[in-house]
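Shown here: the complex without one of its protein chains, the others still in place.
Chains here go by letter, A, B and C, matching the order in which they are written, and residues are numbered from 1 within each.
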Amino acid sequence: MAQIKRILIANRGEIAVRIIRGCKELGIETISIYSTADKESLHVALADYSICVGPGAVQDSYLNLERIMSAAVALAVDAIHPGYGFLSENSKFAQMCEECNIAFIGPASNSIKLMGNKSTAREIMAANNVPVIPGSDGIVETPEEANKIAEIIGFPVIVKASLGGGGKGMRIINSSDEMEKFIDQARAEASNAFGDASIYIEKYITTSKHIEFQILADKYGNVVHLNDRECSIQRNNQKVLEEAPASCLDDELRARMGHTAVEAAKAIGYINAGTIEFLVDENNNFYFMEMNTRIQVEHPITEMITGVDLIKQQIKIAEGEHLPFIQEDIKIHGHAIECRINAEDPDNNFTPCAGLIKELHLPGGKGVRIDSHIYQNYKIPLYYDSMICKLITWGDNREEAISKMNMALSEVIIEDIKTNVSLLQKIIEHPDFLVGNIDTKFLNKIIR
Amino acid sequence: MAQIKRILIANRGEIAVRIIRGCKELGIETISIYSTADKESLHVALADYSICVGPGAVQDSYLNLERIMSAAVALAVDAIHPGYGFLSENSKFAQMCEECNIAFIGPASNSIKLMGNKSTAREIMAANNVPVIPGSDGIVETPEEANKIAEIIGFPVIVKASLGGGGKGMRIINSSDEMEKFIDQARAEASNAFGDASIYIEKYITTSKHIEFQILADKYGNVVHLNDRECSIQRNNQKVLEEAPASCLDDELRARMGHTAVEAAKAIGYINAGTIEFLVDENNNFYFMEMNTRIQVEHPITEMITGVDLIKQQIKIAEGEHLPFIQEDIKIHGHAIECRINAEDPDNNFTPCAGLIKELHLPGGKGVRIDSHIYQNYKIPLYYDSMICKLITWGDNREEAISKMNMALSEVIIEDIKTNVSLLQKIIEHPDFLVGNIDTKFLNKIIR
Amino acid sequence: MNINEILVLIDKLNETSINELNLTDNSFSLHISKNIANTSVSHVPEIVTPKLTIEKSTNDQTIETFNEKDIIVKSPLVGIYYEAASVDAKPFVSIGQKVNAGDVVCIIEAMKIFNEIKSPCSGIVKKIFPSNLEVIEYDQSLIVIGEDI
Partner (left out) sequence: MNINEILVLIDKLNETSINELNLTDNSFSLHISKNIANTSVSHVPEIVTPKLTIEKSTNDQTIETFNEKDIIVKSPLVGIYYEAASVDAKPFVSIGQKVNAGDVVCIIEAMKIFNEIKSPCSGIVKKIFPSNLEVIEYDQSLIVIGEDI
């Protein structure tokens, strides 16, 4: 494929800003799309050109395939970068790009589709010797079938929607009595949320860590992993703080999981950046959870420890370049932590807050990275994600990265917006966190 | 020495902020000093405590030894960090600290004194096999003596003040006719500026690069260099843009110069961070120019390519710790560039400008570092240095660092302050700069 | 409580962020207090200033030059503006022309679909903003229709 000269960024907020910066470095023209609510947004100000695609509500703007494609075609772009969220894992959108001869900066639509169906993904991985959590072979039709499987793998089990995500269509089932009721509930929820009532069943692992591997794959079958990220600190399945590398992995386990991640990507002929999410249990058994077929929010920590610019690599892969490194070239330098600063009220169950930023000071200096779209006098709109800033610190080792994060968080001033900064400080100073004793239940314990 | 628990920062602006951040990471209490003109300055807001030491004029505040020492003693600090400029190379101040049993975070007062006298420094270095520019053995008394030396080393020669700095007391002399007049002028200027009319003479090297080596030395005789910085891009002897490593050095020359820098530091039993400035001529001959016995403005680029935190190392050395690395541990990772953003009017001979920052946006993201003390609604005072922000970029290689700097500069918004950003962009895009074809005359050629 | 126990308590206060301790045990009472250093958090002063933006809305500015009763037809979609049904055809509207509610005033092509934009009212065309084949964004002003006097 020829060099990309003009990219439309089908996103907003910090990731749109991040992509614009990458494009500028590569000398690529950028076009931002925006909603009427985002007129004053930084991604609009920084792009070479920007086009309003609809009103504030996402379904009429950032999720509106037709309008975005129409803008892309009318403005004759070579490529679209979908960022994360919104249309990034919409296989139909990727397919429209393919049909319009516009490079979708991400995998082929077929890969998105395959990995988007969680039960299909599970089957493919199992068939390719990627360990999956014991459970059903594909979709489960009846409570009787489910009970039969649960008896083999043992309670508790978890029922999940095939097209699921974000906790919807999930139920934890402790005994066969609950099976019928909860399966019905899960089906109904899945049907409502994803338009498909298919469900599958897995063993529910109570104590686990969420560890993910970043992979990059070019068009020529070269796949490399960029090591791992520890993402166990979550609230309602939303990551809050991530680190790289995960302190719980030793070199042997890291190498083994990394190899598995690469094999998983190869199994579906994956191209571009992707993430294999694993669940790691108390005994260091790891299981494929799902694959995210896009750039992740937490990609900067991988950039900090490997030096690789993931956004620029995504574009180069889309341009048909070969990966400029092989697995042996990828080294881990130091330790990085990302804190997601959200505009939300910690005293009111972390309800998202909108409003005007009247005063702003963000930290800087050695080993501090800010990825954000906010500025003083920016008005945070109501419609979108509450994440307003990613604060990333890097240190020679975990201790230094933590003390730097502590220092950096103490500097943050975002007035009069309510934020989760105090919660982030609480995490960073928590004795369990300091010794790396964290799992997916850690944050709930702190908040209570 | 015991652990330092409380540091007074005898400085202002970005370097005070930089030091406060380092101290916070180390869990050290910080005390800022400030003048009445700096009440709203960031270094005041970020420190644990702050104390006003005088009015805006520097001689009554940031240069007032008695008031600063009085504050340090009254507040029972363990140590003083002088930053750069102001009292950082004032041997009397360092000596007062020694007498008051307060750790001066820098070398012994005697080292400052020795290196502060440029002709003494020259003699010591020559005596220790550090190459110096051919010239007089120490101070020159008469024009006749000067002419005799000039005949041996060849015209043009340069006359310099022994206690000189910043171009004062310097004259370039092309023939023996000019000698008497220019020596008289240089003496008068030196006497006015430094209270000492002593001068010395050196061969004037017309085409040269300014390359400096960062060194770190602990109290136990361990000295390590952290490689080089290319600082040739200067306007009126003021550095404007620096890079590390210097692209003109090959590995062999770099190793040789680095070794010389370490020997130079060892020659005077130097302790703490310091910089050996070399002049490199067209034929890659290098000569000792001077030693700066303090942290430099451009220290971040060394931090970016080596990963070493120079401020924290300075403090640890003052605490009596051993250097945590040996020469072989110091590697160069990628390439870093620093742009000094000054509040000055490029259309009016770069006259410094003060004023209110009404709008501010500074870039962020991967490989971008900001060291600054400004914020939106900050009023830049009249009294101090016009440098308001250091913008540092890092890339895998020089090309990437440059394209990142280009991107980053394009984002800068500092309204309604006049800045040198357009000049920095001109440098970054200049064909000679892009190929590394720069020397100390480069910037004057561009400005004209 | 003996002296050693008191010393332990003093050390504890000294090391921790606890500032005061009061203890009463029958007739025994003990009070230890530590001076709290005065820390102050300074806030960056606040003045309202203009917005950071380079997105100049030409639309809004131009609107002001028209009558309050004028109707501005804005684009409901994103696409390419066509002033006429074909290359050879006359433009749908021209300045000074009378239009009726429901008359087609232009076409916006989005993804090969040609969408007719209709006048919401009757009146006189006072202004046409886009040029033929211009890329139109959502909510962009297309045409001003004034009162038919």
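Rule of thumb we're sticking to: a contact is a pair of C-beta atoms (placed from the backbone, for glycine too) under 8 Å apart; a residue touches a chain by one contact, two chains touch by 3 or more.
The structure presented is a predicted model; accordingly, all values stated were derived computationally and were not measured.
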{"item": "Partner chains on view for the chain not depicted", "value": "B, C"}
{"item": "Residue of B:51, B:261, B:405 or B:421 touching the missing chain in the full complex", "value": "B:51"}
{"item": "Residues belonging to chain B that touch the chain removed from view", "value": "5-6, 31, 36, 39-40, 44-45, 49-55, 61, 66-71, 73-76, 78, 100-101"}
{"item": "Interface residues of chain C (partner: the chain not displayed)", "value": "3, 6-7, 10-11, 13-14, 27-38, 40, 42"}
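Throughout what follows, only the chains that are shown with their structure count from here on.
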{"item": "Chain whose mean Cα position lies farthest from chain C", "value": "B"}
{"item": "Between chain C and chain A, distance of the C-alpha-averaged centres to the nearest whole Å", "value": "26"}
{"item": "Per-residue multi-chain contacts in chain A, two or more chains", "value": "42, 360-361, 375-377"}
{"item": "Residues within chain C bordering two or more other chains", "value": "43-44, 46, 49-50, 52"}
